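A selection of the complex's chains, in situ.
A, B and C are the chain letters, set down in written order, and residue numbers restart from 1 in every chain.
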Amino acid sequence: MSRSIYVVNPNSNKAVTAGIDEAVERLRIDGGPAIEALTLEDGPPGIQSQRDADGVVAPLLRLASTLEDEAAAFVIACFSDPGLHALREQSARPVLGIAECGVLTALTMGQRFGVIAILPNSIPRHLRAFGAMGVSGRLAGELAVGLTIAELADDRNTLLRLVQVGRRLRDDYHADTIVMGCAGMARFRRRLEDAVGLPVIEPTQAAVGMAMARVLLGSG
Amino acid sequence: MSRSIYVVNPNSNKAVTAGIDEAVERLRIDGGPAIEALTLEDGPPGIQSQRDADGVVAPLLRLASTLEDEAAAFVIACFSDPGLHALREQSARPVLGIAECGVLTALTMGQRFGVIAILPNSIPRHLRAFGAMGVSGRLAGELAVGLTIAELADDRNTLLRLVQVGRRLRDDYHADTIVMGCAGMARFRRRLEDAVGLPVIEPTQAAVGMAMARVLLGSG
Amino acid sequence: MSRSIYVVNPNSNKAVTAGIDEAVERLRIDGGPAIEALTLEDGPPGIQSQRDADGVVAPLLRLASTLEDEAAAFVIACFSDPGLHALREQSARPVLGIAECGVLTALTMGQRFGVIAILPNSIPRHLRAFGAMGVSGRLAGELAVGLTIAELADDRNTLLRLVQVGRRLRDDYHADTIVMGCAGMARFRRRLEDAVGLPVIEPTQAAVGMAMARVLLGSG
């Protein structure tokens, strides 16, 4: 199979892209499609607002357009799923968003999913998305770690906050699964899962997994 | 009051802007805020896809930014409410979308609202928005007239189709109010209402009305 | 425009009517409709139960009937929206309820609205109304200040309680807008907003604003 699943990080932060690349490593297998993590060079340093999310759609569509022929599928690796529906219109390939797939995968692993956002102001945006998906009734709650991009560089503190928030979702909101509401942080998944004692879904993995199945099955 | 409510048509079609301008004429009163209909010159000829909707956000935000100081409020005059939440982040003024306000106004006039879209492929986009708004349970149905921009130039046929679709929403979907799912067609509102026998909400009027109240009250 | 928007306080408490009158002052403009706050003389001192709410419908309809010819619109200024649907049947004018309009306006200002009730036993009644409106999914929570009519006379303490409850809705229920679940207390709106740091909707203002637009537009 010569076409690739393109996992597009719509921000320009290459550390995030590296984290995405690492997240999907286990999905790269001999008979499977190639999986390439890409950085949207024209994207902002991080997607921290609705404006950022809307703003990356145009460059994302342009990038995807240049990749269409070699693409087996596209995964948009940002928890705001920017451009998800626009790219579905443009491309003949499967297009998956990590928020959508992360949440849907959580629905198969527990009854009430909790979401850990990075920033508090992302939460209303995510809630709108869950409403548009029609799955709000399954949401236990969403809370933010409240760390800036700079602060996220401190892995030890980031894990600490993830665990604190995860435990609060478990204890106060009765979440029985946790969705990481961000891309590029797969390295924390297992440790977060161990510390909280609930299944933790890393959404880029969930989305690339669903993309892979779509590609292998040859469905549109 | 020297600041204006800017009603931005995010497509470049000046006939639509003229229709918007006409729609809000009755809301221009002594003592009230000025109401100016503007064309987003950088917008596409029409907003006919999610791509179009996402694509106008950046120029819309730029335009709004230049107007911020003179703005009393902003109304985004496209039934996809493009940039609604992004502009709310950016601006200190009230920001209203015509889909949101058209639907909310319909909720005060009947129990089940029907929506008339222009194109069928807009319907899923609108359904996502109603889901994000949390009002899907009040939707009777949405149907499209299925006319292209060119075809919309024929007023007689357009009215005919609006009436056909409105009657179908009334008879087969039990709608008791009708929301026009587009901007710039206020000239048909009264005739549609008379022919269908249900209240018809022209969404730009609904949104500018709500903006006007916000401006007068001085709420954020 | 010689007809008036009648804002009917369905209780007999003239201090409440005075508060309503003050609340809508900024909506009285040269070219706009007159706005008159009226007391339902036959109403109870306060609407503190479902019985009170149901009981005012008949005198409210009678009063409205005598005003029909001079009415441009009716606003029912009680957060239980008593007689809302009955008056819609009776009158050919726009009829708006403050709970309905307060909540709908909140939907344009945040993702999850909180409501501050006066008495705890009003909350189930309000929840039924939000269910009937189909917007329960957007409710963050509703809490009561728990003050009697007599206690409400102490403005300082009332504000204190409003702020306490507003902060609790913000912190524990994740509300990002607050709807005041009562009429006649507009004087606290700005201070509450400042103290809580969230937009606060005074529902009579919201309803009269929507009524004004309906009147100017001449819609039914």
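As a working rule, contacts are C-beta pairs under 8 Å (C-beta built on N, C-alpha and C of every residue); 3 or more make two chains touch, one makes a residue touch a chain.
All figures in this text were calculated on a predicted structure; none of them were measured in a lab.
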item	value
Subunit number of the complete homomer, 3 shown here	6
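In this section, only the chains that are shown with their structure count from here on.
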item	value
Same vs different contact residues, chain B with chain C, by half of numbers used	same
Computed distance of Cα centres, chain C from chain A, in Å	42
Rounded Å distance between chain A and chain B, as computed from the means of their C-alpha atoms	32
For chain B paired with chain C, centre-to-centre distance based on mean C-alpha positions, whole Å	26
For chain B, residues contacting two or more additional chains	133-134
Interfacial residue positions of chain C with respect to chain A in the complex	110-112, 137, 174, 176
Chain B - residues contacting chain C, complex	26-27, 29-32, 96-97, 100-101, 104-105, 107-108, 133-135, 137-138, 193, 199, 201, 205-206, 208-210, 212-214, 216-220
Partner chain C, residues of chain A touching it in the complex	123-124, 127-128, 131, 136-137, 141
